[in-house]
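Input: a single structure, listed below in structure tokens.
Removed: one protein chain of the complex. Kept in place: all other protein chains.
Moving on to chain A:
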Amino acid sequence: MSGSSVHETVLSWSAGHERVIGARADESVLSAAERADLALPFGCRTGACATCTGRVVDGRIEHSRPPRALKDRHLAAGYVLLCIAEPRSDCRIEVGSDVQTELVSNPWK
């Protein structure tokens, strides 16, 4: 990638496949994926619902507004909300609906 404003972003699904997209520093990873014609799960698009949760395993992102659906323990573990997450470096992010399901478990089990 040339220039500092577009970051190479590797999206990785638990099923094993990966796709690489270029994400601009001023757009969310979700929007960048949509521009690349890649479907990621999403819901509210405002950072409230966590449907779009991904997990950053490498690289740096910043949320453009408070990620209200994530608790401190989630943020500490690298979870991000892709609808409001903007890359600040090249990134590798786990994506797909099963990342959201990692946020909470069955409390009775």
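Methods note: a residue touches a chain if its C-beta (ideal position, glycine included) is under 8 Å from a C-beta of that chain, and two chains touch if they have at least 3 such contacts; residues count from 1.
Going forward, contacts and distances are computed from a predicted model.
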{"item": "Options \"Nitrogenase protein alpha chain\", \"Glycerol-3-phosphate dehydrogenase subunit GlpB\", \"Methanethiol oxidase\" or \"NADH-quinone oxidoreductase subunit B\": UniProt name of the undisplayed chain", "value": "\"Methanethiol oxidase\""}
{"item": "Residues of chain A in contact with the chain not shown", "value": "13, 39, 41-51, 53, 68-71, 96-97, 100-101, 103-109"}
